[in-house]
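One structure follows; several queries about it will come next.
A protein chain is absent from this complex, but the other protein chains hold their places.
What follows is chain A.
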Amino acid sequence: MNPFSSGTRLRDMIRAIRACKTAAEERAVVRKECASIRAAVSDNDNDYRHRNLAKLMFIHMLGYPTHFGQMECLKLIAAPGFPEKRIGYLGLMLLLDERQEVLMLVTNSLKQDLNHTNQYIVGLALCALGNICSAEMARDLAPEVERLLQFRDPNVRKKAALCSIRIVKKVPDLVENFVNPVASLLKEKHHGVLLTAMQLCADLCILSEEALEYFKKRCTEGLVKVLKDAVNSPYAPEYDISGIADPFLQIRLLRLLRILGHGDADASDCMNDVLAQVATKTESNKNAGNAILYECVETILSIEDSGGLRVLAINILGRFLSNRDNNIRYVALNMLMKAISVDGQAVQRHRATILECVKDSDASIRKRALELVYLLVNESNVKPLTKELIDYLEVSDQDFKGDLTARICSIVEKLSPDKLWYIDQMLKVLCEAGNYVKDEVWHALIVVITNASNLHGYTVRSLYRAIQTSVDQEAVVRVAVWCIGEYGDLLMNNTGMLDLEEPITVTESDAVDVIELAIKRHTSDLTTRAMCLIALLKLSSRFPSSSQRIKDIVTQSKGSLLLELQQRSIEFDSIIEKHQNLRAALVERMPVLDEATYSGRRSGSVPAAVSTSQGNALHLPNGVAKMADAPLLDLLDLSVDEPAAPNSSGGNFLQDLLGADISSSSSQSGKIQAQKSGTDVLLDLLSTGSAPAQNGSSTPDIFSISQDNKTSISALDSLSSPMVPPVQASPITGGSPMDLLDGFGPNPPVPKDNGPAHPPIVAFESSSLKIIFNFSKEPESPQTTLIEANFTNKSSEVYTDFIFQAAVPKFLQLHLEPASGNTLPSSSSGSITQKLRVTNNQHGKKSIMMRIRISYKLNGKDMLEEGQISNIPRDL
């Protein structure tokens, strides 16, 4: 039975599979076949083993599991006959891989076959070993392979050479054993042996410095001579390809010479002549010739410089680039990328052609050309090149726009000569491909805009025009909305006109229209809508006459299903309605965003100077710690350690207000009252009925919006978020500031007088609820106080879903343990206890204080109580 006549049943199976019309049919046929092969395997059927294996190979190729055939391969390999061995080895290479344990079982058969008297069987074993051997097998069988490098038949020697490559890659410490045999193989005439010996030589050079030095000295000349002979050889039909003598050999030679000549002037010198010969004599009208030229150019560019040769090489690339054949142009672009580092000037000369390639219809060529253009751009050509690329952006394929946009943005950011140009180019890109622009790119644009104070008017007007035409590009909308909110007033009166600008007439309601359109567009996502709301708030102050209309738009989001929008909308609405006198100060121009900080943050390193927020802030899960931007941070920084600066405007007023420095609290309170606008805003904000303590609204950070869409914007928001118990807050120390803060609260807390040290205190008491604190100290750490809070219900109704939350100033750290329950029985008949662990970093100087919030359900109705606890003895 001859396995290569394929047996009718193999043909039958293939026919049956081919006849299948659906994947399901095919699966059924394969399943049936696999079942019968399995049966044959378990019957230990010898006659059809090879045929079964051939079938399995076919099934494997179709992508079905065939692991059950692995043992069959081993059995066939162990068989004495060549035909069985042959199919067995083939199956071994196809069905098995080096990771399978079964492979170990084959080591012995391989060893026997490597020593077989039949050279073909030796060849089979070498081939299998070369394709799949593992490190262990490599170690075991390396001596056999080394011996076979000197075998009488060249067909075995060539396979042994390739097998050695796998062996030295698996076990690099065997390298030195192969150096000498390779040196002698390199002197042979047989092309197959030469070809494989050179590949082995190259791999040895990569693996070992000594081998490289050895071959440089011993073999360079010989190889140069082989190449010379190949170039000048008379017609040799067996290796000839379209008139060129064995191109594969020549390519291999050039490749090895490249390794030997790299960084070695002597070796490079030795091969100069022959390289010049190859570069000039090889015909370039056939693919084989071009393949050699291509390799030759790379070798010339890699070895040590010898003037004339490089010119020759660049000229060849120029010829390639203007070739009609796309394959040739592709490799030319590929190689020009390498040539840039060698001779940038020469590559620049081809700029126009390369730019054309960016617009090619072939995606592979476009991709290469774009990467090349990216490397070609410098200060002197950035303007024309960017213009070309942006012009092309308009007409490019959708699937290319992503790459192209990223590259243009990167070029513009890296090389823009001035801000005006930068802003112009970015606007163009945003208009054309705003949906492909990454977030950090438009963030950076906004940072640049805030820094270019003389261009604010120009920018906002350009954006106003841009958003009219490119409303479908998300990034344009966002940047435009931000800028219109920020600089909307500059739209009206054409402030800061540039010479090149045409004046436009925009009314206040036009500007509001734009925002309204953006917020109502159904494709706008949360970030865009949130930005719109903030812009509207800003505009309500910039355009007092449109205030009512803006309020109406803001109100529409009150019903939004997105919590963030709903909450902002409610907050902003109350600002617009109730606090007009404060609004202007609240939505003053954003402080200039620091470019250095931002770019530093983009590259992943926040400069230490701006990370003033320490302690609790770092643990906040809402991104406050991340947005360590100096100006914004000041606004949100609740540091109490810093001395309050009463008359500072902007950033510090919050600090003044929230800084609960007891020692200065009395004097501060006076200042707070004196300080009209800034502080009052926050006081009101902090006590606006059911939504307490929102200050983030006044300092929206566009970066944090996009970073954490889901979380709230500001630090203090966490006060109202039940998910986050340990937060920092603004404890107030009694007296007038507290009255101010709680004036609007539904349940004004009743602060207690300072009680005596250590005995339990009534921390909080209202008509419905009483909280008692029991204190204990850990002797080893005086800073830490353990508080056991005891809640009792004074009313006659049961409270359910009882949640206690507390917030402390920065000098404290608070850890809340889980409560003992969440249902509080009526009429003080039971209690809930909850442990708090407070660490006071200012122990002895400041006393523990906290702001608390208790929520519960009374007959299914949500109830909320709040208050401050400041009556904790100072020695705790």
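Just a few scattered comments:
Here is the rule we go by: a contact is a pair of C-beta atoms (placed from the backbone, for glycine too) under 8 Å apart; a residue touches a chain by one contact, two chains touch by 3 or more; residues count from 1.
The rule is simple: contacts and distances are computed from a predicted model.
When the listed names "THO complex subunit 7-like", "AP complex subunit sigma", "Small ribosomal subunit protein mS40" or "3-methyl-2-oxobutanoate dehydrogenase (2-methylpropanoyl-transferring)" are checked against UniProt, the chain not shown comes out as "AP complex subunit sigma".
When the full complex is taken into account, the listed residue touching the unshown chain is A:Leu162, out of A:Leu114, A:Leu141 or A:Leu162.
Among A:Ala19, A:Leu62, A:Ala265 or A:Leu563, only A:Leu62 touches the chain left out of the display. Within the set A:Lys216, A:Arg310 or A:Arg329, the residue that contacts the chain not displayed is A:Arg329. Only one of A:Ser36, A:Thr107, A:Asn177 or A:Asn287 touches the chain withheld from this view, namely A:Asn287.
Checked against the full complex, the candidates A:Glu72, A:Asp113, A:Glu144 or A:Glu295 give a single residue touching the omitted chain, namely A:Glu295.
Chain A residues in contact with the hidden partner, per the touch definition given at the top, are 2-6, 10-11, 14, 18, 54, 57-58, 61-65, 82-83, 86-87, 90, 93-94, 97-99, 120, 123, 127, 130-131, 155, 158-159, 162-163, 165-166, 191-192, 195-196, 199, 202, 206, 238-239, 241, 246-249, 251, 255, 258-259, 262-263, 287-288, 290-291, 294-295, 298, 302, 326-331, 334, 338, 361-365, 367.
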